[in-house]
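To keep things clear, I will list the structure first and then write my remarks on it.
With one protein chain held back, the other chains of the complex are shown just where they sit.
Labels for the chains are A and B, by order of writing; each one numbers its residues from 1.
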Amino acid sequence: MRAADGFAQSALQPAGPQSLHIYGLWHLLLWVAIAVWVIVTCFLVAAFLRKRSSEPGTSETTLFRTVATAVAITVVTLFGLLVASVMTGNALASRSFSNPISIEVTGHQWWWEFDYDYSQPGEEIITANEMHIPVGRAVIIKTTSQDVIHSFWVPNLYGKIDAIPDHVNTIWLRADKPGVFRGQCAEFCGFQHANMAMLVYADPPDVFARWEQQQRANAAESTDPVVLRGREVFLNEPCVLCHTIRGTSASGVAGPDLTHLASRSTIAAGILPNTLGNLAG
Amino acid sequence: MSSPFRSKNRIGGAALVATLLALVACRREARPLRDEPPERSLDVTARESPIEPGGSKLPDVSMKSPAEGNAASIAEGQRLFNWYNCSGCHSQGGGGMGPPLMDVPFTYGNEPANIYQTILEGRPNGMPSWGGRIPEYQVWELVAYVRSLSGNEPSAATPGRSDTLNKLTTVQLK
Partner (left out) sequence: MRVGFGRALLGLIVACLFGCTGRGPAGMETPQRGSGGSATNLAAPQPEDGQWVMPSKDYESTRFSGLDQITPQNVKNLKIDWTFSTGFTHGEEAAPLVVGSTMYISTPYPNYLYALDLNNNGAMKWVYKPGTSPAAQGEACCDVVNRGCAYSNGKIYYNALDGNTIAVDAETGHQVWKTLVADLNQGQTLTMAPLVVKDRVLVGNSGGEMGVRGWVTALDTNTGKIAWRAYHAGPDSDVLIGPNFKPFYAKDRGKDLGVTTWPPDAWKIGGAGMWGWISYDPDLDLIYYGTANPGPWNPDQRPGDNKWSCTLFARRPETGEAIWAYQIGQHDPWDYDGVNENILVDLPIHGQTRKVLLHPDRDGRMYVMDRATGEVLSAETFGYVNTSTGVDPKTGELQVVHEKIPGFGKTIRDICPASPGAKDWQPSAFSFKTGLLYIPHNNLCQEVQGTQANHIAGTPYVGALVRMYAGPGGNRGVFSAWDPVAAKEVWSIKERFPVWSGTFATTTGVVFYGTMEGWFKAVDAKSGNLLWQMKLGSGIVSQPTTFKGPDGKQHIAVLDGVGGWAGAVVSGSIDARDGTAALGFANAMSDLGKYTTRGGTLYVFSVP
């Protein structure tokens, strides 16, 4: 069962200023393309319906003028679209914000690592596959990869930005209204490329602050014997070779950080709902 | 109107199409996503010594590696070699805390079954015991990669590009 049910994932529903720019360009292109198509179709239909005349053909001058006019209109239109595209690119790259959140996004085969940077290293948050951002506040995203090229794509918030090994790409985005947005990997990266999704939660500032605090805390302690037995199994089995759970001795970084796994709504890179059944199987 | 599709061209065209189809139908090596655990012989596993008492030698019934010569497995083995910190002690084959893996013979044997046992059981002078920590199919992938470090895997299957600061390819090792 796809977790996509119920989550927004569309470039045509922009939720922030960056995706709004892209959306505007898309609309411009769409309507210009429609207009061009209508005009060209009209001329084509007219050409089919025109009666054959007895004259030998159109004069050279008229032909030349007609073609030249069409070319000129095309060039002007294309140039206009180019200007629009460049302006959109500039708008996307311009930074006029303060107090951003900075997140390092690292693509792995086949999951997403999110590393929140703060001025105090002790406040760093590391999580996987589910990103929370505050509404109305700029988020700087730095993408890179640990193995092959991936691409970070949350269509409601921004376009595709490649995550390239040994290289950092930086963009910024902002969500202007709360919601849950689904994203996925947009660069073929191996067998599970199609199953490499993520969820971005845009939370109101107070909800986000609570989430930050909760993520910084170590794993909760429990006295439930089933939970304790599970902890014992986790710490003595291969799990610790790849996973971290802060507050325990598990500190592997080859796989996703599992501290506060229960706070995430999906597992397996946004593919499966986070339920006991899915986690067990 | 003359047709371009004369019988001579038709046969030539059909032959071309058939050749192309045959080439396209060539399959690459099988890429097992997850191997079945091999059948482990209960009686005899790999021998670490070449001498057997009694003057004659029994036939070899040790486990066979499913990853031998398989490029995908060796590439996975390379990833796991770094992931599980094998490279921390053995570097990129040159050794360090642990012995080098580029030279044969190995102390505890370099047949696939020997290396498999070494990884699972550990060895007294410092090799940790990974049994129960790594799934068996991954151990075979590591075995294949370790053998490639000493040039014992076909050069067509070993990773050609040096991903690290200084790693020799099989061709350079020979």
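Some points to look at:
As a convention for this text, contacts are C-beta pairs under 8 Å (C-beta built on N, C-alpha and C of every residue); 3 or more make two chains touch, one makes a residue touch a chain.
Computed from a predicted structure; not experimentally measured.
Considering the full assembly, B:Trp83 is the residue among B:Trp83, B:Tyr116 or B:Trp140 that touches the omitted chain. The missing chain, though absent from the display, is touched by one residue of A:Gly6, A:Gly122 or A:Pro225; that residue is A:Gly122.
Checked against the hidden chain, the listed residues A:Arg137, A:Lys160 or A:Arg246 yield one contact partner: A:Arg246.
Subunit B residues in contact with the hidden partner, per the touch definition given at the top, are 82-85, 88-89, 91-100, 102-103, 124-128, 164-168, 173. In the full complex, subunit A touches the hidden chain at residues 117, 120-122, 124, 126, 144, 146, 165-168, 216, 218, 240-242, 246-247, 249, 251-254.
FYI, only the chains that are shown with their structure count from here on.
Touching subunit B in their complex are the following residues of subunit A: 147, 191, 237-238, 241-242, 254.
Per the touch definition, subunit B reaches subunit A in the complex via residues 33, 79, 83-84, 132-135.
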